[in-house]
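One structure follows; several queries about it will come next.
With one protein chain held back, the other chains of the complex are shown just where they sit.
Right after this comes chain A.
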Amino acid sequence: MVAALTIDALEVDFSGFKAVDGMTTVINEGELRVVLGPNGAGKTTLMDLISGKTASTGGEVRLFGRDITNRPEHQIARAGVGRKFQIPSVFRDLTVHDNLRVAVSHEPRVFRNLRLGMAPADRARIDEVIALTGLEPVLDVIAGDLSHGQMQWLELGMLITQQARVILLDEPTAGMTQAETLKTADIILKLKGNHTLLVVEHDMAFVRKIAERVTVMHLGRLLAEGPMAKIEQDPAVRDAYLGSGGAH
């Protein structure tokens, strides 16, 4: 097994408050890892630290053995980390198709992009993503006019187009209907194997559908890690949720 993402004693200190406090975990290539934890456990902050949004004050993040700790966001992205935000973040004034075109980012430099059109291989990849996400009927729609679910799928599609080796998903089903959640689970399951995924999610039905290994965080630290069935029986996990006011 190749370690895709290694988080090693990661720590961030917000003037005295340690939102992430010595978190350690290893995610293998092709794995789908779900991160659980009560509110304030540091799940989203962990994603911020991995993707470079927030600078860590200790520890290390390694991507396929390469140190990416505290690099600028675009360099971490180029190294192979893709991120989906809790609030859908797409280019709202561009069409769906253009959103996907921008997501073909293997050549990020300005002067190399001073050309019209795209390579056939890139076009083919966009077409694959369109098929996977079912965005075909809305290709020419301005992204800001999409429904909430479609917007989430578009963002997911952009991460796939980007060919991110490790994909971070922050509550991908937040605000979705039952049917939309199911479709999202399908898309995510199809990605497993080709991509390494790290998913933060509260919807337990959804988690049971997609999860294999689960990491539970509490107070910025690793509380438990293992298969879903085992985690649900873990007394320490139960205590953590009850102690902070119950599970979601």
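Going forward, a residue touches a chain if its C-beta (ideal position, glycine included) is under 8 Å from a C-beta of that chain, and two chains touch if they have at least 3 such contacts; residues count from 1.
Methods note: contacts and distances are computed from a predicted model.
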Per UniProt record, name of the chain withheld from view ["Phenol hydroxylase", "Carbon monoxide dehydrogenase", "Amino acid/amide ABC transporter membrane protein 2 (HAAT family)" or "Cytochrome c oxidase subunit 2"]: "Amino acid/amide ABC transporter membrane protein 2 (HAAT family)"
Selected from A:1, A:114 or A:179 as touching the chain missing from the view: A:114
Touch with the omitted chain, as defined above, among A:18, A:78 or A:209: A:78
Hidden partner chain, residues of chain A it touches: 51, 72-74, 77-78, 82-83, 85, 89-94, 98-99, 101-103, 105, 108-111, 113-116, 118, 140, 158, 162
